[in-house]
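Left out: one protein chain. Kept in place: all the others.
Right, subunit A next:
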Amino acid sequence: MSSHLSSGRINVGLLKEVAKRELVDCFAKYDGTKTIVWDNALMGPFGLLAEYTFLLQQGCIQMIPLRSGKLPPIKAVNVVYIIRPELSLMQIIADNIKKEDKHFKFHILFMPRKSFLCERKLQELGVFGNFTSIEEYAVELFPIDSDVMSLEMNYAFKECVVNNDYTSLFHAAKAIMTLQSLFGIIPNVYGQGKSAKQVFDLIVRMRRELAGKEVQITPQIDCLLLLDRSVDLLSPLVTQLTYEGLIDELYNIKNNSVKLPSEKFAQPNEDNKNDVCGETMRFTLNSGEQLYSEIRDKNFNAVAPVLNKTAKQLTAQKQELDQAKSVGELKLFVEKLPHLQSVRKALANHISIVELIKETTDTEEFRENLQVEQEFLTTSNDKIHPYIEDCIAREEPLNKVLRLICIQSITNGLKPKVLDHYKREILQTYGFHHALTLYNLEKAGLFKVSTSFTRPYNVLRKTLRLTAEKVDEKNPTDIPYVHSGYAPISARLAQFLVQPGWRAITDALKLLPEPTIEEIQHIPAGLRKRRSSGSSTQSGIVDDQRVFLVFFLGGCTYAEISALRFLSQQEELNVEFIIATTKLINGNSFIESLCEPLKAQTIVDIY
């Protein structure tokens, strides 16, 4: 069922198994049937760990979302709240419990961690004593795909840069410790940015706490690269132009699945009826589907030819059937049928998705937006940009406007006057209640007043070869294809780290948020990897291929993942990248996570 997790060099599926085992242990403590009350934010990610049927096996007979007010009729003996440790949720739980007149055994399962604050809050609300148990389900990492893991912390970046709340970094460090316990100590650690340093210090600390009681495994991961999102604020903002990236930009991929308007798709047959709800249809997107794994990382413009080719292959195979004469041939063919059918279905779906996306990408707005982005990326312009003004005047979504301003600010810097103009325009058009949002963006370094004449971006652009004039989207030779001309700084940093090493770009690193980390974690000599013998038995894998774990602190985009996957495929680099992130993001969700629009109370008294 989760075979798509186990196909990589590192068996990400292990994470899922560990998580499941722990869940069984947690549930074993509750005697009898269970009703689970879900924190809405956890419900989706939880599906990445344990399937519905698995929960049924554990005696969970009822699942209800967390809502204030009275609980719906409870069928089980135990009521288990699976929630994040957030104060606001405590209020809701207390409300539930106070309004419940029947007696149940109430439990809280905090995920990923118990919190002193929350327990205190429950005490203040006078319901602490109602709980038979308050435990934690300490699972940090959610396996997304065979090479991607996520902490699923939506506000990690904002909490760090705006509120100085480093909870996410603590969990990131814990997650790395978990990975190290499964795959061995990672001997080399590199990093850039404040968060990277903090996480590394935490790992060192946590290892010390273990006091030599670490699992003795030969390291399977050779290198850890910690990247503070602040190091590369630009990449999430630029529109992603890979297939997967575009699906995410336009329709938001959530926990490996996306909801698309259903009218575009063929009427579903019996087996995926559940996925249809009203106007939209749910699609699962992961490497389990061969076709998708082939096209997800391609530039959108290169997808159609692949689909075309696949269609042709299908037809060819169908012709084989027509030509099949002997019973033996027929039998062979029939065996292939289920596979062919699933390919056919996938093909049909992807053709529809491509059509759907094309509707947007063909619009003038989309093109113009791209053009402006490219302009900021390649030329210097610190003037008020008319396109941004127009967008504001047309009251286009605030996200889009903010994205463009941020891109301009990062690439060119904004003079105080220009920035004030933009800000005034936003406050006047979208309303004063966005004041806090603007404040947050400033704090996060996304709205930056340029103070000097040097533009770090220009230097970086040259040293790191961030932009490319001509990009062959169909047969790319370098990573800028993911944004049709712009290479994510993050991916470039990873690439330079592999070859020729960061020493070659010391000057560039100095322009990025400090500090730079280059550390070695010592491991017992007996556990060191022997290069020549090789630990992998899988055929086709070069023995001394190195495994790099890139950990994005503050989120990463699908385009960045695609770029790293592209690099993994380059033979001369001889490297396999594994990606961990606090959350999978895109420009919109990134900006949204920083927004704090204030909501006015209804005015009761009008003079």
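Convention: contacts are C-beta pairs under 8 Å (C-beta built on N, C-alpha and C of every residue); 3 or more make two chains touch, one makes a residue touch a chain; residues count from 1.
Going forward, contacts and distances are computed from a predicted model.
K.L.:
What does the UniProt entry say the missing chain is called, choosing from "Anaphase-promoting complex subunit 2", "Large ribosomal subunit protein mL44", "Vacuolar protein sorting-associated protein 16 homolog" or "Signal peptidase complex subunit 2"?
P.N.:
Choosing among "Anaphase-promoting complex subunit 2", "Large ribosomal subunit protein mL44", "Vacuolar protein sorting-associated protein 16 homolog" or "Signal peptidase complex subunit 2", the correct UniProt name is "Vacuolar protein sorting-associated protein 16 homolog".
K.L.:
Among the options A:6, A:62 or A:115, which residue touches the chain absent from this view?
P.N.:
Hidden-chain contact among the options goes to A:115.
K.L.:
Of A:31, A:279, A:395 or A:518, which one is in contact with the hidden chain?
P.N.:
A:395
K.L.:
Pick from A:17, A:95, A:165 or A:519: which residue touches the chain that isn't shown?
P.N.:
Among A:17, A:95, A:165 or A:519, only A:165 touches the chain that is not shown.
K.L.:
Under the stated touch rule, tell me which residues of subunit A contact the chain that is not displayed.
P.N.:
Touching the missing chain: residues 85, 87-88, 113-117, 120, 163-167, 169-170, 173, 198, 201-202, 205, 208-209, 211-213, 389-390, 392-395, 420, 423-425, 427-433, 435-436, 439, 598-607.
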